[in-house]
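The complex is shown incomplete by one protein chain, all other protein chains being positioned as in the whole.
Going by the order they are written in, the chains are A, B and C; count residues from 1 in each one.
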Amino acid sequence: MTHSIAILGASGYTGAELIRLIDGHSAMQIKALGAYSKAGQSIAQVFPHLRHLDLPDMVSFDKIDWSGIDLCFCALPHKTSQEVIRDLPKTLKIVDLSADFRLRDPEAYAQWYGNPHSAVEMQGEAVYGLTEFYRDDIAAARLVAGTGCNAATGQFALRPLIAAGVIDLDEIILDLKCAVSGAGRALKENLLHAELSEGYHAYAVGGTHRHLGEFDQEFTALAGRPVHVQFTPHLVPANRGILATTYVKGDAQKIYDTMAQAYLNEPFIEVLPMGEAPSTRHIRGSNFCHIGVIKDRIDGRAIVVAALDNLTKGSSGQALQNANLMLGVEETEGLMMAPLFP
Amino acid sequence: MTHSIAILGASGYTGAELIRLIDGHSAMQIKALGAYSKAGQSIAQVFPHLRHLDLPDMVSFDKIDWSGIDLCFCALPHKTSQEVIRDLPKTLKIVDLSADFRLRDPEAYAQWYGNPHSAVEMQGEAVYGLTEFYRDDIAAARLVAGTGCNAATGQFALRPLIAAGVIDLDEIILDLKCAVSGAGRALKENLLHAELSEGYHAYAVGGTHRHLGEFDQEFTALAGRPVHVQFTPHLVPANRGILATTYVKGDAQKIYDTMAQAYLNEPFIEVLPMGEAPSTRHIRGSNFCHIGVIKDRIDGRAIVVAALDNLTKGSSGQALQNANLMLGVEETEGLMMAPLFP
Amino acid sequence: MTHSIAILGASGYTGAELIRLIDGHSAMQIKALGAYSKAGQSIAQVFPHLRHLDLPDMVSFDKIDWSGIDLCFCALPHKTSQEVIRDLPKTLKIVDLSADFRLRDPEAYAQWYGNPHSAVEMQGEAVYGLTEFYRDDIAAARLVAGTGCNAATGQFALRPLIAAGVIDLDEIILDLKCAVSGAGRALKENLLHAELSEGYHAYAVGGTHRHLGEFDQEFTALAGRPVHVQFTPHLVPANRGILATTYVKGDAQKIYDTMAQAYLNEPFIEVLPMGEAPSTRHIRGSNFCHIGVIKDRIDGRAIVVAALDNLTKGSSGQALQNANLMLGVEETEGLMMAPLFP
Partner (left out) sequence: MTHSIAILGASGYTGAELIRLIDGHSAMQIKALGAYSKAGQSIAQVFPHLRHLDLPDMVSFDKIDWSGIDLCFCALPHKTSQEVIRDLPKTLKIVDLSADFRLRDPEAYAQWYGNPHSAVEMQGEAVYGLTEFYRDDIAAARLVAGTGCNAATGQFALRPLIAAGVIDLDEIILDLKCAVSGAGRALKENLLHAELSEGYHAYAVGGTHRHLGEFDQEFTALAGRPVHVQFTPHLVPANRGILATTYVKGDAQKIYDTMAQAYLNEPFIEVLPMGEAPSTRHIRGSNFCHIGVIKDRIDGRAIVVAALDNLTKGSSGQALQNANLMLGVEETEGLMMAPLFP
């Protein structure tokens, strides 16, 4: 059985990644591609790398006939997404890649995003899309909110440890190194090749990055008491990849055992042998996440390092994994391709 | 039906690329991985990006039981390859990725490679592996010689034009820009990140690059008279990609029509609309080759630009395409994945 | 004696490079920095890398007191530059880095730039700023037009050969590889790191690049008859550098001797030993230009490769070299710093 798919906001990087992945999927077919400024253009114009595919042209959203669509991926900017999704048919399954439905608490949303939510009634309905931890809810959901790519990486490194109570909840530091495609295709000076190549730096330092809203929500719910991590993202001169270096306090061996046990049967999460650290070069273009646990020379401390591809496992791959569950397809379908190396 | 595959020289970049592609192939299974210095290591040690795969360990060549193997890819260094292949079972189908069997004439081989060939008797047997132009021979062959990655790119741009007689055969200039993975995993100073990043240059200037042996052989055979092109490769700070800028003399429209016609039914060759030039960002990680034809402001001149991924269409992808033909599998099997962008 | 300097359009890359160079100059002091959108900002805001310098804030142009200024560098966009320069004090010495006064013929200007010139009366006054070939005129000039960075590179490779008549004037091909800072700090999709890194391509193919106007003007004047070269620029994933690969017909040894002789006493032009090719990694951040001459395997053909830093020798370094001449300062002052490697 083939499911009919639409993508709104198809002209950005996550849109391109969705198309790439769905092209290799045995049970999905793209029926509509929605875009704003690039509406009216063919796939060859918007994405010359996809010119060999037989795909519909980009159209404005009002031109899409929803009657035959089973599931819609929304790869729209934050704030736009909630307004668009609010007006989509109520029977349509939706995977939202924006930040709009990640936070269940309207006040938390308003605090982190600076505006009141315009589809508050749907916030409660949305399921948080971190597949490995919300499988059943996602399978039953109509609306799934894809996680932030940084938020996903940090949670893969920390959730099992917080759940098992093997680390000090008040002493968690997350130092992330993010590749530039995570910032999207926006025209900003600091995303220019001339600025970024040979120039890397921290940003949103001091706890102002919006993905902290997700960390707070998820870790607090998991621990049953407030957990606030310290989180500093860095922009590095690479296109794909997130490397999360996590500093935790606890027994390293216990941490390792907890981690290895938690992900034992997960198809996409690879826990490396104790003491090994992952590299972004080993997950590029794939849906895999590599996690390493290393004991520090200081007793009672450990470093947990997680690596994934922000556009795949951190965004569009996760979205497809969730869509598979929502449509009753094998969860790994279309997602098992090996990383691209070098 | 599943074909059993061995890879010799599996620990280099083309070996890694072969494993990646075969992992996505429905009718092949890797039974043996042969290596030299990395013999005895597991796939996770040699290629951490492939640690999720269930693959045999790397072994030395004498440990391989050839009885159940249908086809062997040889991704060995030049000169080593001929010695190894000479001693393989005569019933084994072989796709050689080295330069050793590309030149049919032993004297031409000795001239370009500086040593006499040690398996002269097999040189005649080998079929030149440029799939689109040697399909029938490849399908019937036991030993196929993969082409040079530069040689493939240049030939995609020029063969139809030489065959059709629409360009001046004495005035062909090939200016190539090659990414660094084409140089392999060898430890050389000029391949270091610190040297190459922000440093690009021409090499083998003046007609000393060995792939010229292939151009001479193929273009001369095609034209029925000696054709010697001028060819300058450049190393650029990128990992994957070859961009061939070809300067030819002839009627641009006729050149375009010839090109478009020649590749009309080719699944992997995309001729862009007249006047458009391709980019390596649009073919990365894929088996596609994009070709553009542009009329110059000077009458009677045109520029033909071809772009492909040196590790895929230029090497391991081509090898798999040939193996498919040799094994009677659909030619495109395992090779239709979309490029990775960005 | 210290000369007082103003820079208009100081907030772009060539502006930053001018400030860097003048900071190391013994006889110049920056008195005014003019900008548009960044007027009102301090140097630390616009260029954090220059925060240690004691420099005036960026101001809008009408706030500059010209009475004490000896020389003004104009690093403004094309078309804007002519309008601004037209209204500057007539006693002010000016080095213009834009394209506005490079072409002496108003019709050629209109053809290449698509609009009539708005300061036609000054076009005749302006001296073409290729220092090594217009020294005396530049020293006597009030208004010097900096050359295009591609145009400079190509001319360094070809002028001596055209002047000496040692190459075929109808068979010149220029294949350039340009780093991204040459495109300036403009916010364009193809200048994003995610697009350019791992993605290189030809642009303005077929003879549409505006620097051809300069080649035509200069080579034709030099040869005393029309000379039209074929010119294809490529954008490569690097920040600084231009590599011009020039295909010419003539006797390689004669070409080499002509080149070596022509630049024998030039402080910034290094002709490499016969057969060696330059690399952009060896000129980065400096005012040097490296030139190599290589004999091709085809008799009567040679390849001339020139490398320089587009922001230094190709633009701001050239501008300072010209300013030195105009102010009676030693030509090399402030420009002898060694390249940055790696």
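Everything below uses one rule, namely that a residue touches a chain if its C-beta (ideal position, glycine included) is under 8 Å from a C-beta of that chain, and two chains touch if they have at least 3 such contacts.
As the structure is a computational prediction, the values presented were derived from the model and not from experiment.
Screening C:16, C:84, C:192 or C:222 against the full complex identifies C:16 as the residue touching the chain left out. For the chain missing from the display, the contacting residue among B:144, B:196, B:255 or B:291 is B:196, taking the whole complex into account. Looking at A:173, A:260 or A:327, the residue that reaches the missing chain in the full complex is A:173. Touch with the hidden chain on the side of chain B covers residues 13, 180-181, 185, 187-189, 191-198, 237-239.
Not every partner is drawn; the one left out touches chain A at residues 173, 175, 177, 179, 194-203, 205-208, 212, 228, 230, 232, 234, 236-241, 243, 245, 247, 275, 277-282, 284, 292, 294-298, 301, 303, 305, 307, 342. Even with one chain removed from view, chain C keeps its contact list with that chain: residues 13, 16, 19-20, 23-24, 47-53, 181, 197-198, 239-240, 267, 270, 272, 278-279, 281-286, 288, 290, 336-342.
Simple rule for what comes next: only the chains that are shown with their structure count from here on.
Centre-to-centre spacing of chain B and chain C amounts to 39 Å, using the average Cα coordinate of each chain. Centroids built from CA atoms put chain B at 36 Å from chain A.
Taking each chain's centre as the average of its CA atoms, chain A and chain C sit 45 Å apart.
Counting partner chains per residue, chain C has residues 194-198, 237-239 touching two or more of them.
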